[in-house]
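Sharing a structure with you now.
The complex appears here minus one protein chain, its other protein chains still in place.
Up next, chain A:
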Amino acid sequence: MAASSSGNRILFPPQMVGVVGLEIHAQIHAASKLFSSSGVRFSAPPNSLVACFDASLPGTLPVLNRRCVEASVMTGLALNCTINRKSLFDRKHYFYADMPAGYQITQQRLPIAVNGSLTYSYLGGRKRNQVVTKNVRIKQIQLEQDSGKSLHDDHRNQTLIDLNRAGVGLMEVVMEADMECGEEAAAAVRELQLILQTLGTCYGNMAEGQLRVDANVSVHRPGEPLGVRTEVKNINSARYVAKAIDYEIQRQMEVLDTGGTILNETRAFDSKSGFMPEPNLPPLFVYESVASVPAGVDPTQVVVIDRLKAILPELPGVKRAQLVEEYGLLPEHSFTLVNEVGLMDYFERVIQKTKAEPRKVIGWVIKELLGNLNQNGLRLTQSPISSEALAELLNILESGHISTSAAKVVFQEMWKLPEKSVKQLVAELDLELISDQEQILQICRRVVDAHPEEVRVIRAGNKKVLNKLMGIVQKETKGRTDPLQVRRILEEMTS
């Protein structure tokens, strides 16, 4: 049984599994559009970023943006694809008001990159702390135009058209149906998002429509032929990816279980191909190295794969491995650090400022800090506790001035009162560890004397009752004693 991302189990009829493929549209981060030189911006006044070509005025022609080609080649390299030295553009015809030309320029016959792979992970297992790593094949990456936006006005029975987005460059990344459920699909999308953001080729903000996911979903019994596919289109929230896909898998299984058949509505539309080569664009050539650029062609005017390989940044997978190696972290910790926006930087800043060991720091960063952020629905940028403040707290803990449990109390106070310094809070809360040995011995003696029954049980062999005595001492001292020290003393006194 697989668990959906919400934690609820999907109930599968015997042995049926989901089969999920994805088509992801990523808006290329560029100053201008794919084939025209109008600007690209989210939330601009309607129809203010439209060139004559985007409005499909007669006599206008497409001119390809080099930055878009570079972005798709870099993305292809990061996804282990074969870059097609020659690729072609096509027109895909269909009628819709937000696409003035009546066709979309895309790469159907021969796209820029093919046959890649994406390795992704998610935290699975019963306690969700085991890193599960999977692989999905990338069928291809193609360059294509985005369409405009239509706003439906149901009152006046009309549609309002904004062409700002018409012609913006997209990379369509096609992932094969190697995934089984919503959780896997969501993890794959998240990893792609991280890679694109690291490369800078797409900012991947799903809420702003920079990354849109279409899922192809079917169900079958392993070994049997694949079932009928349905499409879940235009998912534009990370949280919804897993939910929408799992819902569709569940729906299909229920239909089949009750003897029904799966209908594919979009298939009927698909059977009209409406493709033809784009006659205004000759083949796109990209070159292996500067040496392979033919004579007479300006090397600065063309896309050279070696040049792009040289400036590829460190990808998330590499970063995770480095964190494990450098700081001795567990894989699930490094996974979380890289997965949460800004958390890795936060962690490294704390490490710089504290003598505490990385393994200790990671516990505080993930359990205390991230835990509290998630509980309060806050992003890391909204954290009341800065990396410097946390480092200070950890230093005070390391130097033995306070106990771990006291530190946790201080942490909560720091959360509520970010303007107060750590030292201030420790003093105010009176949480400094008692350094006077005599005092500690006296308190322990008092507690032991006051609980003769428990002492008898301990002496008889039940060592667990020692914890109860320790708890009493801690309460008496308001957590201002080192637990290890107290345990030693109590053990001696009860031996």
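Here is the rule we go by: contacts are C-beta pairs under 8 Å (C-beta built on N, C-alpha and C of every residue); 3 or more make two chains touch, one makes a residue touch a chain; residues count from 1.
One rule holds in what follows: contacts and distances are computed from a predicted model.
Asker: Out of "Glutamyl-tRNA(Gln) amidotransferase subunit C, mitochondrial", "Centromere protein O", "Phospholipid-transporting ATPase" or "Membrane magnesium transporter", which one is the UniProt protein name for the chain not included here?
Answerer: Hidden chain, UniProt protein name: "Glutamyl-tRNA(Gln) amidotransferase subunit C, mitochondrial".
Asker: Which listed residue, A:163, A:232, A:308 or A:323, touches the chain dropped from view?
Answerer: Residue touching the chain left out of view: A:163.
Asker: With the missing chain put back, one of A:64, A:330 or A:409 would touch it. Which one?
Answerer: A:64
Asker: Among A:125, A:200, A:260 or A:277, which residue is in touch with the absent chain?
Answerer: Within the whole complex, the residue contacting the unshown chain is A:277.
Asker: Please give every residue of chain A in contact with the chain that is not shown.
Answerer: Contacting residues on chain A, toward the hidden partner: 30-32, 36-39, 45-52, 55, 57, 63-69, 88, 93, 95-97, 150-154, 157-163, 272, 274, 277-285, 297, 301-303.
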